[in-house]
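Here the complex is missing a single protein chain, while all its other protein chains stay put.
For reference, chains read A and B in written order, and residue numbers begin at 1 within each chain.
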Amino acid sequence: MSTLGQLVISGILIGGIYALMSIGLTLIFGVLRIVNFAHGEFLMVAMYGAWAITRLLGLNPYVAAVAIVPAMFLFGAIVYRMIINPALDKPHLVVVFATMALSIFMQNVALMMMTADLMDVPPIFGRSITIGPIYIKVELLLGFIITILCTVALQWMIKTTYLGKAIRATVQDGEAAMLMGIPVPRIFLITFAGGSALVGLAACVMMPLFSVFPTVGLNFVLIAFVIVVLGGMGSIEGALLGGICVGVVQSLSSYYVAPAFGQMFFFVLFLFVMIFRPNGLLGQKGAATIGMNE
Amino acid sequence: MSAFLEVRHVSRAFNSTMAVKDVSFAVQQGELLGLMGPNGAGKSTLFNLIAGVLAPTAGEIIFEGKPVTGRKPYEVARIGIARTFQIPKPYRQLSVVENVMLSAFLREKSVAGARSLAEATLADVGLSDYFGTPVGSLTVGLLKRLEVARALAMRPKLVLFDEIMAGLTPTEVGAMTKFVASLPSRGITVVWVEHVLYAIMKTATRMVVINRGEVIAGGAPAAIARDPAVVKAYLGEEMDLA
Partner (left out) sequence: MLVTGAVSTKKPMRVPILPERGRLSWFELVLLLVCIGLVVASIPSSLRDVILLSFLFGGLALAWNIAGGYAGLISFGHAAFFGVGGYTSTILLVHYDITPWIGIWFGGTIAGVFGAALALICARLRGPFFILSTLAFAEVVRIGALNWSSLTGGPEGLSIMPTPGLASMVFASKATYAWLMLGYLVVVYAITKALEASRFGYYLFAIRDNEDAASAAGVNPLLGRTLAMALSAALTGVGGSLFAQYFLYLDPTYVISPELSFQFALLPAVGGLGTAIGPVLGSFLITPLSELLRSYFGNSAAGLHLVIYSLGLVVVMLYFPSGLAGALAKLARWRPFS
C-alpha cells in the first residue's frame, strides 16, 4: 500500500513538471495553430544551458533560470522571425518540414559540440523529505511547486491583462481578433517567445532530475504532445491535468511492468493515447484530428 | 407509392442543443424540392445527415426503400446521392477538369472515360473554357459552378445543392436557375437549399421550411410565401419573396 502511495505521489509530482514543459507547446499550438517540432530541442538546448551554468559557474540550476528564461525568450523570438513567420502564409507542410529540419539541426549541432554523452548535475539536496512512510525528493517537490506557481501566474495573466485577453481572443478566432484591432502578428511573436521561455524554465527544473543528451528532446516532446492532446489544445489547466495523468501512469508502469518496456514507454504511451483518446480526456477538442488544411 | 427519399423523425443533437428536431419529409422522384429556413435553422446539418457526414441521434433516412442511416459518405455517394458543399471544397492542387474527373470515376472507371464525362459535365455548367485551369485561380462564382459539376459528374439519382447561388452575379443566377430547373427532366431529383429565395421560389415544385431544427411549413411555393408561420420565422431577416 505504501509502495502504491509512493508511486502515485512521485507520479503526480513528475507529472506536474511534465506539464510545465507542455504549457509552452499548448500555448503555441492554441494561438498560432502550428506545431513546433523542435520543441523538444528547445528543451534540450535550455537543459545544456542550465548544465553549463551549473558546472562552469558552480551555481545551481534553479538560479540558472534567471539567465536561461530570458535567453530562451530571445531564442524563441529569433526562431519565430527567421523560420516561423516566413512559413505562416505558406502551405502547412512548410512549417512541418522547417521545424522538423530545425530539430535535426539543433540535435546535430549539439552532437558535434557536446558529444552523445549523458550530462548531469550533482544532487542539490542531500536528503529527501519524509511524510509518514513516503519519501519525497526535494527536487521533485520544488519543481512541482514552481509549476503550480507558474500555472497560477499564467492563468492570472491570461484572465486579467490586456495581453492575456488578446491571446485568448486569438485562440478563439484569429481572423476576428485581427478585425477587432488586436495586433495578431505581435501576439504570435510574444506567444512563441513566451512559450520558449517556459520551456527554458522547465529545463532548469528538470536538469536536477534528468540527464541531458542531444536526442533527449524526442522523448519529452512526445510526452508534451500527449499532454496537449489529453488536456485539450490551448488549455493550461488541461496541461496540468494531462501531465499528472501521464506522470502517474509512467510511475506505476515503471514499477509494475517489465523494465525492458521502460525504453518504449514514451512511444507506446503516445500511440496508445493517439489511438484511443485522440480527442482528449474530456473529448472536448479534437487536437489530434485537426487537419493541416485548416 | 413509397417516396424516393424519406426523412423519418430525424433528430441530431450537438452536446445539449438540438440542431435538428424530429424532422420528417419526403421527396418524390423527379421533384425539385426547395428547403428553406433562416440562418442556423439546421439546413446544412440536415444535408450532412442525409449525406452520411453526421449520424442522426434518432430517426431514419430511407432512399429508394432502403435505409441509409449510419452509412459512410462514400457509401451514400455510391448509391446515387450527390451533394455540394456550401463552402466549396476543391482539390487545390488539381486542375478544374481533374476535380470533376474524381467524381466521374464513380461511373467511368477508365481515366479517358472519366475525362470525357468530366468535360461534358463542365460544358453543361458553362465551364468549358477552364478545363486546364488550376482551381486556385477560380473566382467564387466559378468555384460554385465547379461544385455543381462535381456533383453532377457522379450521375446521381438525387442531388443535394447547398447554396450554389451565393456569390454569383444576377446574370449567373439566372442561368444557374434555368439549369437547375432542367435537371428533373434529365432524371435527377433535386433537394435545394438556397438563400437567393426568388430563384428557388420560381423553380421548386414544392417547399419545406424549417426553423430552429423543426419543419414549420410545407407545400407549393406560392402558398409558403403567404404562410404566417414562415413570415414570422423570417421576421427580422432580410427576405425577398418577389
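Operating definition for what follows: contacts are C-beta pairs under 8 Å (C-beta built on N, C-alpha and C of every residue); 3 or more make two chains touch, one makes a residue touch a chain.
Since this is a predicted model, take the numbers as computed values, not measurements.
When the omitted chain is restored, the residue from B:V125, B:M154, B:V191 or B:A233 that touches it is B:M154. For subunit B, the list of residues touching the undisplayed chain reads 51, 53, 72-74, 77-78, 82-83, 85, 89-94, 98, 101-103, 105-106, 109-111, 114, 119, 129-133, 137-139, 150, 154. By the touch rule set out above, subunit A reaches the unshown chain at residues 35, 37, 83, 86-87, 90-94, 96-98, 100-102, 104-105, 107-109, 111-112, 215, 218, 221-222, 225, 229, 260, 263-264, 266-268, 270-271, 274-275, 278, 287-293.
As a working rule, only the chains that are shown with their structure count from here on.
Inter-chain spacing, taken between the CA centroids of subunit A and subunit B, is 46 Å.
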